[in-house]
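What follows is a single structure, written as structure tokens, with notes after it.
Selected chains only, in their assembly positions.
Read from first to last, the chains carry the letters A, B, C and D; within each, the first residue is number 1.
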């Protein structure tokens, strides 16, 4: 096994599971639709809340996607094989996260213009929202992968993952929504975006290692 | 494939749950040898293989591979070994061919085809593995024996759910491997093996 | 003493329910913590003793 | 600098025997001081002229809120100590401390919420301080579940230490973000009441109960660590001797 063949196989599996990705997307759209439908559909209500709604829905969709990331690999023994492959486990995990990130976030970004229109997100906020998603979601994935790795060997671990990682998600969500809101009312938001990037970098450095340790603990 | 590799295990002690396994176990393995781990159900055969493969850590003991002490860090051993456990490590959602390509990305198509033909999987190379029978799934995992360039093979009941032809094929492959100087540790509840081997008995 | 009698003490002005429920919960939680600690301690010792005896018999 | 003393302190056996006789006295002193502080505060401290008698919740709320934060600090620090020096006692400490911290955070939340009703007219506001205590509680739960989830002790140690440290790094970030979030748009609708010019009859019982709670927690932690040490070192002959000789 090489890093490249691992990545190829990952992508293939993701492709075979495209319906899951599609479902995550549907879920995302439905959560977002819930607000105008269930609460209030007036622009005055939606416009200021739009970024927050989109981010909450994105967080949930990402959680669903990340949570089961290692489950199948654990069951069929592929995870064991990764551990004994002699390749760097953190790097393998990073590759896996990257693949997953592409598959989940890209479609999300693509339908974003639609959704932001539906929620009356002002133009001024749109590009900042896209930026926050680009810069912020990597940390969501990187944090999530730690939780997923810790719970592979546990049945019904999905919930546990979320318990473990949602507290760590809060700063990301807060910085992101603050940035969009700041942009909407014309305040500077560059600092907040920088904070988001810093968080992503921080977790880029530490989370593969933590996840690798967790995976090793789980496969025995 | 490393020439004249060797594995030496001494004073082992594995703990699983609250059971002590393999207490005081010691054996060595030279190039070209096969060790069959023998023991009742629950004696600790699988646990022993996992310890050697680096999936579990022993409580005590020493594992020396080709002169290097790998007890604490099994990574050099892992570079050079092939482990197939009870769960065989093939992905249900990939096809037979993709599963093998995952482990051996640069393998030539003709080589792959010949291995699949040898295993009797040629007309199912595009089937998703989850639709295969138990024995066929095992064969997909065993395809790695044909393709591997690793020295140390750790096989946990490799013949399980194989039919007679399948067993003969796998045995032939193991024979080839030890002829070319490989090391094999395997567990099996099968009596007759067609190659010469040494037994290591685990008491439970 | 800030109160003249027991009823007044229990009533805490108009805030008796708040004060006493806050204290009640806190004290219960602390007691649970102590109970949990001591019972774990006891259980650990029992388990260890049992394991020890079993291994000695072998 | 000689680190020998640290490793010696970090050896479970040494730790066990060194602090074996500390737990009970600490616990008793703690209980006593806590009782004195609470009863004094409840029955004898003068009434606050603004809040009336509801202010008496302070005698449990503030000590507990302080402990909730100190405990996490201790958790993160010992995680750090474990990662750097591989001190064996550190993960044991984390395992013993996390549930205590969680309970402290929970009590802080509940007593604060109950206090909020008569003073602010609501049980809960999404105030920076309150929210970060809530998050703190979740972080504790995370560490606890993590410790439980992993069965391999060596790796559970490392992972729990790492997560504690991550949490420690993250805690100021959380706090900062929450403050930023809450003050940018909304402005603090409610602020925690400024510390009044307390007469000493008011703050003395508070001080006593704070000290009492620290001792109380120290006693509990020592007990929990002792159980954990026995469990982990169960193969050592001193443990077997200890278990057979001293029943409890």
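The criterion applied here is as follows: contacts are C-beta pairs under 8 Å (C-beta built on N, C-alpha and C of every residue); 3 or more make two chains touch, one makes a residue touch a chain.
Everything numeric here is computed off the predicted structure, so don't read it as measured data.
K.L.:
Only one of each chain type is drawn here, so how many copies of each does the whole complex have?
P.N.:
A x2, B x2, C x1, D x1
Everything below uses one rule, namely that only the chains that are shown with their structure count from here on.
K.L.:
Taking each chain's centre as the mean of its C-alpha atoms, which one lies nearest the mean of all protein C-alpha atoms here?
P.N.:
Ranked by how close its C-alpha centre lies to the overall one, first comes A.
K.L.:
If you tally the C-beta contacts, which comes out ahead, A-D or C-D?
P.N.:
Result: the pair with more contacts is C-D.
K.L.:
Let me check something: if the centre of a chain is the mean of its CA atoms, which chain is farthest from subunit D?
P.N.:
Checked the centroid distances; the maximum from subunit D is B.
K.L.:
Cα centroid separation between subunit C and subunit D, in whole Å?
P.N.:
16
K.L.:
Which whole number of Å gives the spacing of the CA centres of subunit B and subunit D?
P.N.:
From the centre of subunit B to the centre of subunit D is 49 Å.
K.L.:
How big is the gap, in whole Å, between where the Cα atoms of subunit B centre and where those of subunit C centre?
P.N.:
It comes to 54 Å between the two C-alpha centres.
K.L.:
Subunit C: which residues touch two or more other chains?
P.N.:
In subunit C, 51 touch at least two other chains.
K.L.:
Could you check subunit D for residues that touch two or more other chains and list them?
P.N.:
Correct list: 152.
K.L.:
Sort out for me which residues of subunit A touch subunit B in the complex.
P.N.:
Within the complex, subunit A touches subunit B at residues 1-2, 4-6, 8-9, 12-13, 16-17, 72-73, 75-78, 80-81, 83-86, 219-220.
K.L.:
Could you please specify the touching residues of subunit C with respect to subunit D in the complex?
P.N.:
Touching subunit D from subunit C are residues 1-3, 9, 12-16, 18-19, 21-23, 25-26, 29-30, 32-34, 36-38, 40-42, 44-45, 47-49, 51-52.
K.L.:
Quick one: in the complex, what on subunit D touches subunit C?
P.N.:
Those in contact with subunit C are residues 38, 42-47, 52-54, 56-57, 60-61, 64, 99-100, 103, 106-107, 110-111, 114-115, 117-118, 216, 220, 223-224, 226-227, 230-231, 234, 239-240, 243-244, 247-248.
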